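Only one protein chain is missing from this complex, and each of the others stays in its spot.
Here the chain labels run A and B in written order, and each chain numbers its own residues starting at 1.
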(Lines give C-alpha, C1' and ligand atoms only; values in the text may rest on other atoms or scores of the structure.)
Protein backbone atom coordinates (compact mmCIF):
# COMPACT_ATOMS: atom_id res chain seq x y z
CA UNK A 1 0.00 0.00 0.00
CA UNK A 2 1.06 3.57 -0.56
CA UNK A 3 2.61 5.88 2.00
CA UNK A 4 2.48 9.64 2.43
CA UNK A 5 4.32 11.46 -0.34
CA UNK A 6 3.92 8.72 -2.92
CA UNK A 7 2.31 9.50 -6.25
CA UNK A 8 0.55 7.39 -8.81
CA UNK A 9 0.73 8.45 -12.43
CA UNK A 10 -1.68 8.00 -15.32
CA UNK A 11 -1.25 8.82 -19.00
CA UNK A 12 -3.71 8.68 -21.88
CA UNK A 13 -3.48 9.45 -25.58
CA UNK A 14 -6.38 9.62 -28.04
CA UNK A 15 -6.69 10.44 -31.70
CA UNK A 16 -8.94 13.51 -31.96
CA UNK A 17 -11.58 11.65 -33.99
CA UNK A 18 -11.87 8.88 -31.39
CA UNK A 19 -14.71 10.73 -29.64
CA UNK A 20 -17.98 11.06 -31.56
CA UNK A 21 -19.23 14.40 -30.28
CA UNK A 22 -22.43 14.09 -32.36
CA UNK A 23 -23.47 11.06 -30.28
CA UNK A 24 -25.53 12.85 -27.63
CA UNK A 25 -26.20 9.69 -25.62
CA UNK A 26 -22.51 8.87 -25.40
CA UNK A 27 -21.59 12.45 -24.51
CA UNK A 28 -24.19 12.73 -21.76
CA UNK A 29 -23.23 9.36 -20.29
CA UNK A 30 -19.58 10.32 -19.96
CA UNK A 31 -19.41 14.09 -19.52
CA UNK A 32 -20.99 16.32 -16.88
CA UNK A 33 -23.17 19.29 -17.84
CA UNK A 34 -20.35 21.68 -16.94
CA UNK A 35 -17.85 19.77 -19.06
CA UNK A 36 -20.23 19.72 -22.03
CA UNK A 37 -20.83 23.46 -21.70
CA UNK A 38 -17.08 24.14 -21.51
CA UNK A 39 -16.21 21.95 -24.50
CA UNK A 40 -19.05 23.24 -26.70
CA UNK A 41 -18.09 26.89 -26.21
CA UNK A 42 -14.39 26.26 -26.83
CA UNK A 43 -12.81 27.30 -30.15
CA UNK A 44 -12.32 23.60 -31.05
CA UNK A 45 -15.06 21.47 -29.44
CA UNK A 46 -13.68 18.25 -30.93
CA UNK A 47 -10.27 18.88 -29.35
CA UNK A 48 -11.82 19.94 -26.06
CA UNK A 49 -14.03 16.89 -25.74
CA UNK A 50 -11.19 14.53 -26.65
CA UNK A 51 -8.76 16.29 -24.32
CA UNK A 52 -11.28 16.13 -21.49
CA UNK A 53 -11.86 12.43 -22.20
CA UNK A 54 -8.12 11.86 -22.16
CA UNK A 55 -7.84 13.64 -18.81
CA UNK A 56 -10.60 11.49 -17.32
CA UNK A 57 -8.83 8.34 -18.51
CA UNK A 58 -5.50 9.52 -17.12
CA UNK A 59 -7.08 10.23 -13.72
CA UNK A 60 -8.83 6.85 -13.83
CA UNK A 61 -5.50 5.14 -14.44
CA UNK A 62 -3.89 7.06 -11.58
CA UNK A 63 -6.59 5.58 -9.31
CA UNK A 64 -5.17 2.11 -10.13
CA UNK A 65 -8.54 0.42 -9.85
CA UNK A 66 -9.95 -2.15 -12.21
CA UNK A 67 -12.31 -0.83 -14.86
CA UNK A 68 -15.97 -1.38 -14.13
CA UNK A 69 -16.81 -1.76 -17.79
CA UNK A 70 -19.03 0.41 -19.89
CA UNK A 71 -17.04 3.49 -19.03
CA UNK A 72 -19.96 4.94 -17.09
CA UNK A 73 -17.67 5.86 -14.19
CA UNK A 74 -15.91 8.45 -16.35
CA UNK A 75 -18.75 10.87 -15.60
CA UNK A 76 -17.76 10.63 -11.93
CA UNK A 77 -14.31 11.98 -12.83
CA UNK A 78 -15.04 15.62 -13.66
CA UNK A 79 -12.44 17.89 -15.24
CA UNK A 80 -13.09 21.41 -13.93
CA UNK A 81 -11.54 24.45 -15.64
CA UNK A 82 -10.59 27.68 -13.93
CA UNK A 83 -8.72 30.15 -16.17
CA UNK A 84 -8.33 27.22 -18.59
CA UNK A 85 -6.32 25.32 -15.94
CA UNK A 86 -7.80 21.86 -15.41
CA UNK A 87 -8.45 20.34 -12.01
CA UNK A 88 -10.19 17.16 -10.88
CA UNK A 89 -13.45 16.68 -8.96
CA UNK A 90 -14.63 13.18 -8.11
CA UNK A 91 -18.10 11.98 -7.19
CA UNK A 92 -19.86 8.68 -6.51
CA UNK A 93 -17.83 5.47 -6.68
CA UNK A 94 -14.76 7.27 -8.04
CA UNK A 95 -14.69 9.51 -4.94
CA UNK A 96 -15.20 6.48 -2.68
CA UNK A 97 -12.33 4.61 -4.32
CA UNK A 98 -9.99 7.59 -4.04
CA UNK A 99 -10.87 7.96 -0.33
CA UNK A 100 -10.38 4.22 0.24
CA UNK A 101 -6.94 4.48 -1.36
CA UNK A 102 -6.11 7.51 0.84
CA UNK A 103 -5.62 9.73 -2.21
CA UNK A 104 -5.50 13.34 -1.05
CA UNK A 105 -5.69 15.00 -4.44
CA UNK A 106 -5.02 14.92 -8.15
CA UNK A 107 -3.15 17.06 -10.63
CA UNK A 108 -3.86 16.81 -14.34
CA UNK A 109 -2.52 18.40 -17.50
CA UNK A 110 -3.88 18.18 -21.06
CA UNK A 111 -2.36 18.88 -24.45
CA UNK A 112 -3.50 18.48 -28.02
CA UNK A 113 -2.20 19.12 -31.50
CA UNK A 114 -3.98 18.76 -34.85
CA UNK A 115 -4.36 15.00 -34.63
CA UNK A 116 -4.44 13.91 -30.99
CA UNK A 117 -4.94 14.72 -27.33
CA UNK A 118 -2.74 13.54 -24.46
CA UNK A 119 -3.18 13.92 -20.72
CA UNK A 120 -1.12 13.09 -17.63
CA UNK A 121 -2.52 12.80 -14.11
CA UNK A 122 -0.83 12.43 -10.75
CA UNK A 123 -2.66 11.03 -7.72
CA UNK A 124 -1.18 12.19 -4.43
CA UNK A 125 -1.09 10.30 -1.14
CA UNK B 1 21.55 15.16 -5.49
CA UNK B 2 17.94 14.36 -4.78
CA UNK B 3 16.26 14.54 -1.40
CA UNK B 4 13.40 12.56 0.11
CA UNK B 5 10.10 13.32 -1.59
CA UNK B 6 11.62 14.36 -4.89
CA UNK B 7 10.55 12.64 -8.10
CA UNK B 8 12.16 12.19 -11.45
CA UNK B 9 9.94 11.89 -14.48
CA UNK B 10 10.39 10.06 -17.77
CA UNK B 11 8.21 10.08 -20.89
CA UNK B 12 8.44 8.06 -24.08
CA UNK B 13 6.40 7.96 -27.27
CA UNK B 14 6.71 5.37 -30.04
CA UNK B 15 4.89 4.77 -33.30
CA UNK B 16 3.30 1.31 -33.05
CA UNK B 17 5.30 -0.03 -35.99
CA UNK B 18 8.63 0.98 -34.44
CA UNK B 19 8.98 -2.42 -32.78
CA UNK B 20 9.51 -5.41 -35.07
CA UNK B 21 7.79 -8.14 -33.12
CA UNK B 22 8.77 -10.76 -35.73
CA UNK B 23 12.45 -10.24 -34.89
CA UNK B 24 12.82 -12.94 -32.25
CA UNK B 25 16.43 -12.03 -31.43
CA UNK B 26 15.51 -8.39 -30.79
CA UNK B 27 12.48 -9.34 -28.72
CA UNK B 28 14.38 -11.81 -26.54
CA UNK B 29 17.23 -9.37 -25.98
CA UNK B 30 14.90 -6.63 -24.73
CA UNK B 31 11.89 -8.32 -23.15
CA UNK B 32 11.70 -10.84 -20.31
CA UNK B 33 9.91 -14.16 -20.72
CA UNK B 34 7.00 -12.87 -18.65
CA UNK B 35 6.69 -9.72 -20.76
CA UNK B 36 6.77 -11.74 -23.98
CA UNK B 37 4.07 -14.09 -22.67
CA UNK B 38 1.90 -11.14 -21.60
CA UNK B 39 2.26 -9.27 -24.89
CA UNK B 40 1.72 -12.33 -27.08
CA UNK B 41 -1.54 -13.29 -25.37
CA UNK B 42 -2.92 -9.74 -25.42
CA UNK B 43 -5.65 -8.78 -27.94
CA UNK B 44 -3.13 -6.58 -29.79
CA UNK B 45 0.41 -7.96 -29.44
CA UNK B 46 1.91 -5.16 -31.55
CA UNK B 47 0.40 -2.51 -29.24
CA UNK B 48 1.38 -4.42 -26.12
CA UNK B 49 5.01 -4.88 -27.14
CA UNK B 50 5.33 -1.23 -28.18
CA UNK B 51 3.60 0.00 -25.02
CA UNK B 52 5.86 -2.18 -22.89
CA UNK B 53 8.92 -0.89 -24.75
CA UNK B 54 7.72 2.67 -24.21
CA UNK B 55 7.29 1.99 -20.48
CA UNK B 56 10.82 0.59 -20.24
CA UNK B 57 12.21 3.69 -21.98
CA UNK B 58 10.21 6.02 -19.69
CA UNK B 59 11.54 4.22 -16.61
CA UNK B 60 15.06 4.34 -18.03
CA UNK B 61 14.76 8.11 -18.50
CA UNK B 62 13.46 8.52 -14.94
CA UNK B 63 16.69 6.84 -13.75
CA UNK B 64 18.60 9.78 -15.29
CA UNK B 65 21.62 7.68 -16.15
CA UNK B 66 23.52 7.72 -19.39
CA UNK B 67 22.57 5.06 -21.90
CA UNK B 68 24.92 2.12 -22.05
CA UNK B 69 24.40 1.66 -25.76
CA UNK B 70 22.84 -1.30 -27.48
CA UNK B 71 19.74 -1.05 -25.37
CA UNK B 72 20.51 -4.35 -23.72
CA UNK B 73 19.74 -2.89 -20.30
CA UNK B 74 16.07 -2.58 -21.21
CA UNK B 75 15.62 -6.24 -20.32
CA UNK B 76 16.64 -5.33 -16.77
CA UNK B 77 13.67 -2.96 -16.57
CA UNK B 78 10.74 -5.34 -16.41
CA UNK B 79 7.15 -4.16 -16.72
CA UNK B 80 5.00 -6.45 -14.58
CA UNK B 81 1.21 -6.54 -14.98
CA UNK B 82 -1.28 -7.33 -12.24
CA UNK B 83 -4.93 -6.86 -13.28
CA UNK B 84 -3.55 -5.04 -16.34
CA UNK B 85 -1.97 -2.41 -14.06
CA UNK B 86 1.74 -2.03 -14.87
CA UNK B 87 4.46 -1.92 -12.25
CA UNK B 88 8.26 -1.93 -12.45
CA UNK B 89 10.77 -4.58 -11.40
CA UNK B 90 14.48 -3.93 -11.86
CA UNK B 91 17.36 -6.38 -11.99
CA UNK B 92 21.11 -6.33 -12.66
CA UNK B 93 22.75 -3.00 -13.41
CA UNK B 94 19.44 -1.17 -13.56
CA UNK B 95 18.64 -2.23 -9.99
CA UNK B 96 22.14 -1.26 -8.87
CA UNK B 97 21.82 2.20 -10.43
CA UNK B 98 18.43 2.78 -8.84
CA UNK B 99 19.80 1.77 -5.43
CA UNK B 100 22.85 4.00 -5.92
CA UNK B 101 20.53 6.91 -6.73
CA UNK B 102 18.43 6.14 -3.59
CA UNK B 103 15.33 5.54 -5.69
CA UNK B 104 12.72 3.86 -3.52
CA UNK B 105 10.27 2.96 -6.24
CA UNK B 106 8.72 3.64 -9.62
CA UNK B 107 5.26 4.27 -10.96
CA UNK B 108 4.49 3.85 -14.62
CA UNK B 109 1.45 4.30 -16.86
CA UNK B 110 1.00 3.28 -20.49
CA UNK B 111 -1.46 4.32 -23.19
CA UNK B 112 -1.86 3.59 -26.86
CA UNK B 113 -4.19 4.47 -29.68
CA UNK B 114 -4.27 3.15 -33.26
CA UNK B 115 -0.92 4.63 -34.26
CA UNK B 116 1.28 5.03 -31.19
CA UNK B 117 2.12 4.15 -27.60
CA UNK B 118 3.09 6.59 -24.87
CA UNK B 119 4.30 5.96 -21.32
CA UNK B 120 5.13 8.11 -18.30
CA UNK B 121 7.24 6.96 -15.36
CA UNK B 122 7.97 8.55 -12.00
CA UNK B 123 10.99 7.60 -9.93
CA UNK B 124 10.55 8.25 -6.23
CA UNK B 125 13.21 9.20 -3.67
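Just so we're on the same page, contacts are C-beta pairs under 8 Å (C-beta built on N, C-alpha and C of every residue); 3 or more make two chains touch, one makes a residue touch a chain.
Quick caveat, the model's predicted, so the values are computed rather than measured.
**Student:** In the full complex, which of B:12, B:35 or B:113 touches the chain missing from this view?
**Tutor:** Of the candidates B:12, B:35 or B:113, B:12 is in touch with the missing chain.
**Student:** Touching the hidden chain in the full complex, which residues of chain B are there? Just list them.
**Tutor:** Residues 5-15, 18, 57-58, 61-62, 64, 66, 116, 118, 120, 122 of chain B touch the chain that is not shown.
**Student:** Pick out the residues on chain A that sit against the missing chain.
**Tutor:** Output for chain A: 4-5, 7, 83-85, 105, 107-116, 118-122, 124.
Rule of thumb we're sticking to: only the chains that are shown with their structure count from here on.
**Student:** Could you state the distance in Å from the CA-based centre of chain A to that of chain B?
**Tutor:** 24
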